[in-house]
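Presented below is the structure to which this report refers.
== chain A ==
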Amino acid sequence: MSDPRAAILSRLRARHPAARPLPENPVRRFDWSPQERLSRFREALAAVRGEVVLVDEDWPLRLFAWLRARGANNLRYAPATELGQELEQAWPDGEAIRLMPHREPVETCRQELFANTDAGLTGCLGAIAETGSLVLWPSVQEPRLLSLVPPLHAVVLDARNIRSTFHEFLVAEDWVGQGLPTNALLITGPSKSADIEQTLAYGVHGPKELLVLVRQDLGLAGGA
Partner candidate 1 sequence: MEKPLSVYFFGTCLIDMVLPQAGLAAMRLLRREGIEVIYPQGQTCCGQPAYNSGYDAEARTVARCQLDAFSRDIPVVVPSASCAGMMKVQYPKLFAGTPDQERAEALARRVVELTDFLARVLDWRPVDRGAPLKVVLHQSCSARREMGVADAAKDLLARLAHLETVEPDHAHECCGFGGTFAVKQPEISAAMAADKADAILATGAQVLVSQDAGCLLNLGGTLERRCPDAAAQPSPRPAVKHIAELLWERTHDS
Partner candidate 2 sequence: MIPEFPVRVSQALGNERVRRNIRRTMDGLVLKRHKAFPDEHELAVLRRRGKLIRGHALAHLPDLLEELERNCQRNGIQVHWAETAAEGNALVRDILRRHGADLVIKGKSMVSEEMGLNHYLEAQGIRAVETDLGEFILQLGDERPSHIIAPAIHKDRVEIAQRFAAHFPEYPYTEDIEGLTAIARRIMREHFGRAIAGLSGVNFAVAETGTLCLVENEGNGRLCTTAPQVHIAVCGIEKVIARLDQLPPLLTLLTRSATGQPITTYVNMISGPRREGELDGPREVHLVLLDNGRSRIHGDPQLSSTLRCIRCGACMNHCPVYSRLGGHAYGTVYPGPIGGVLEPQLQGLDRLGELADASSLCGACGEVCPVRIPLPALLRRLRAEGVRGRQGSRVVGQGSRRKPLHRLIWTLWRWVNAYPSLYRGLTGLGTRLRWLMPKHLGPWTRTRSAPALAPRSLHELARSEGFRGE
């Protein structure tokens, strides 16, 4: 039997189209002020039903209130992250919403994760103002399914990490140079489908609701 790889490549090489220079692809970016980036991000995300609230150090309490209003019984989070520690310290004691540190590999907590988890918390690398997207960069501490399986997903975003466009983001952060994680992700709103009569329905497979807690700092203090 012939080697399919060699056969395909040799057929492709049989034609010699003239080499072309890499097409020009200037970085799409906008000189928006930090305030404008935040407000555009907020607007774009709201358009796809993502909720944005501005917070400070009390963000765990805001998250708590949001979860309580939705009847959540528990929250899964990544304990080894800074966010995880802040969450643990500020979480109201003895209350109805149980914190579930996510430490085990999916193989041993699959059932818990899929059947018994109401909400997941993650951080993010930053966000994109133009499209209202969150940039997630799952890691050893913060696994991929945390942002996908629970019906509610909350994300903490630092306002200074909002860039104007995806293009600007990946170039400015030199994704190619630093190397990509196993699963870089853009998330723009809760899960949805329009497969039935082109009518939007939310929470098809992923979260039904998405909350972004935006921490403002220095440049933005008192801005909103």
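Selection rule, in plain terms: all candidates are chains of the complex that A comes from, given by their letters.
Criterion: a contact is a pair of C-beta atoms (placed from the backbone, for glycine too) under 8 Å apart; a residue touches a chain by one contact, two chains touch by 3 or more; residues count from 1.
What you see is a predicted model, and the numbers here were worked out from it, not measured in a lab.
For chain A in this complex, the touching partner among the options 1 or 2 is candidate 2.
The residues of chain A lying in touch with candidate 2 in their complex are 4-5, 7-9, 11-15, 17-25, 27-28, 44, 48, 102-106, 110-111, 114-115, 130-133, 138-140, 143-145, 148-149, 165-167, 170-171, 175-176, 179-199, 201-207.
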